[in-house]
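All protein chains but one are shown in place.
Our next item is subunit A:
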Amino acid sequence: MNVRFEHVTLTYNNGVEVLHDMDFELPDGELIALLGPSGGGKSTTLNLVSGLLRATTGKIFFGDDEVTEKDALQRGVGMVFQNYALYPHMTVLENIVFPMKMAKVTKDVRNERARALAKLVRVDDQLNKKPGALSGGQQQRVAIARALAKNPSVLLLDEPLSNLDARLRVEMREEIRRIQQATGVTTIFVTHDQSEAMHVADKIMVLNDGVIQQFDSPQSLYQNPQNQFVARFIGEPVINEVPATALREHLVLPATAVTVGIRPEAIKSPVMDAPVLPVTAERIQAFGRDRQATLRLGDYRLVTTEIIEAVDQVSLDRTGVYAFNAAGERLPIDWDGKRA
């Protein structure tokens, strides 16, 4: 089911508008991440999709049906809550069966389907345990199975990985990907961890202050950030930000440029035909496959992942250098322009 928002806003009772003019379409059958810092509006957006919150203005469509005024049940969404919200007094099987029981699916059918789902999410050996006896990852799997039990129009996951430890988090994000592809259900998940979103999502919506900053594939978010916020939020190590004034003597920058963002891997050993910056090496670290060097350009530090020995000059790879104006908007850089 594709999901479409038309000029949706949300204002709380105290008059504060928390989401501003949301206008987007989520394609059918994809895994979509809502990414942003706390308070950015990502969980709120998810709740607008689910129907647990009502839009103040604007329209929401599931496929061709307008669902703006419909509640969560009528929209048929499946949801996995941050703390999983499994029924503590029911076994795993009873938990998965519950939505089908409410929908008056016959006993044989619902038990069979619950077992198939348990198998899909790999908890079929835990069917008679209570949630309290399961690990966090297993509870998560059961919660996904329960959400899938009613053939949801859309599967929504609110911070699905935040309660898991680091290793399990990597495992579960791959699992979510696998389960999503096996079922083909349009899936939206909320996260504040950019690497989580980058690794599994087909498309990522970056939200900040209730505004969509950019809605794009992970690759284009990284390579083609539309503003300073996105450039800063996506990427590890974090993008280098240098005032434009410090670079004007080396690069031709737009007149209104205030800040230049340089991706760590765009700072390379000097090559021909590329702009060159004079630097001094401050620190070079290597651990395992990871390399990281800190260079100085005048008063500013630059972090790079490409330099492994002390250098006094570096080249910039133009695909990883972005200029932003005072409002944080991206400006085009004229790489062939002559220095003034």
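To be clear about the criterion, a residue touches a chain if its C-beta (ideal position, glycine included) is under 8 Å from a C-beta of that chain, and two chains touch if they have at least 3 such contacts; residues count from 1.
Here is the rule we go by: contacts and distances are computed from a predicted model.
Peer 1: Mind telling me which option in "Transcriptional regulatory protein WalR", "Dihydroorotate dehydrogenase", "RNA polymerase subunit sigma-70" or "ABC transporter permease" is what UniProt lists for the chain we can't see?
Peer 2: From the choices "Transcriptional regulatory protein WalR", "Dihydroorotate dehydrogenase", "RNA polymerase subunit sigma-70" or "ABC transporter permease", the unshown chain carries the UniProt name "ABC transporter permease".
Peer 1: Could you tell which one of A:Phe98, A:Phe189, A:Phe215 or A:Phe229 touches the chain left off the display?
Peer 2: If we include the chain that is not displayed, A:Phe98 is the one touching it.
Peer 1: Among A:Ala72, A:Val170 or A:Val258, which one touches the chain that has been omitted from the display?
Peer 2: Of the candidates A:Ala72, A:Val170 or A:Val258, A:Ala72 is in touch with the missing chain.
Peer 1: Of the residues A:Leu52, A:Val211 or A:Val252, I need the one that contacts the missing chain.
Peer 2: A:Leu52
Peer 1: What residues on subunit A make contact with the chain left out of this view?
Peer 2: 50, 52, 71-73, 77-79, 81-83, 85-89, 98-99, 102-103, 132, 146-147, 150
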